[in-house]
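Incomplete set of chains, arranged as in the complex.
The letters A and B name the chains in turn, as written, and every chain counts its residues from 1.
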Amino acid sequence: MEYYTPDNPIFATYMIAAALMGLKIMGQGWMTAYRMMKSGSGLVNPEDIQKGPFNPAPDPAQLEVNDYTDRSRRMHRNDLENIPAFWAVGLVYVAIAPPLWLAQTLMYGFVVMRLGHAVSYATRQTHEVRASFYTVGSLIVIFMALHVLAALLF
Amino acid sequence: MEYYTPDNPIFATYMIAAALMGLKIMGQGWMTAYRMMKSGSGLVNPEDIQKGPFNPAPDPAQLEVNDYTDRSRRMHRNDLENIPAFWAVGLVYVAIAPPLWLAQTLMYGFVVMRLGHAVSYATRQTHEVRASFYTVGSLIVIFMALHVLAALLF
């Protein structure tokens, strides 16, 4: 039995979910860059307030925190607190050979929850809306981790 | 020789360690949420100071940094600076087929060090105590990475 091959539909599911979450995280970096350039603010490095193609009109006030740019950084931080754990736990989850429907529900479910979280965060929904997406995504990773431990230890 | 199967005790060790570290990181998010709700402070989003189940008595002062909540975020950041590297380096370490006792010592040792670091951080031990756990965990990842490079390049 070989687990880590695209011929295994569970691993193929993981590959798709992992690649989508990779695009999500890298895209968040570009959202921050776009918001920095559009608003000309929220820079974090003293050397960035130099005149250049990125910054045609430098001003020390550009180094102050502003919500528009910082919101994208907070979204990024929340991604980093959740997605790498999904990558690691989801990967080892493949090797306990869960039912395919369960693996697909958990993995694609996680992807959907993170997209819901991102949209809620970007559009300033209430904490309750944002936290609901966070909670389900987090519980998916916790469930997979406990399932791995149960399968190996009992 | 197949490396990535639970029948390989080295990979089974990695699976357990990776799942435990997944629980650790996800649990840190819940510690932050718990501390935000218990203290009603340390919020980071302007939209979170709206009245609702999460926040029955909103107040702009809730957006100020406080050590109780921020400590959990700093613990989380320290996890993110260490655990994903363990996941990645530990995973490829499996494929150089180290002795089982060595893999178990390094991987379970890393888990113990991170738990020691978390307890030291949460209970405000001195820098020396916290840094000792950090240092051993960090050296474990560095050792595994160098071992992988040595096995493949020499």
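Convention: a residue touches a chain if its C-beta (ideal position, glycine included) is under 8 Å from a C-beta of that chain, and two chains touch if they have at least 3 such contacts.
All values derive from a computational prediction rather than experimental measurement.
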Homo-oligomer size of the whole complex, from 2 visible chains: 3
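The working rule: only the chains that are shown with their structure count from here on.
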Gap in Å, rounded to a whole number, between the CA centres of chain B and chain A: 17
Touching residues (chain side chain A, partner chain B) in the complex: 1-4, 67, 71, 74, 80-82, 84-85, 87-89, 91-92, 95-96, 121, 124-128, 131, 134, 138, 141-142, 144-146, 148-149, 151-153
Of all residues in chain B, those that touch chain A in their complex: 2, 4-6, 11-12, 14-16, 18-23, 25-26, 28-30, 33, 44-48, 50, 52-55, 76, 80, 83-84, 87, 91
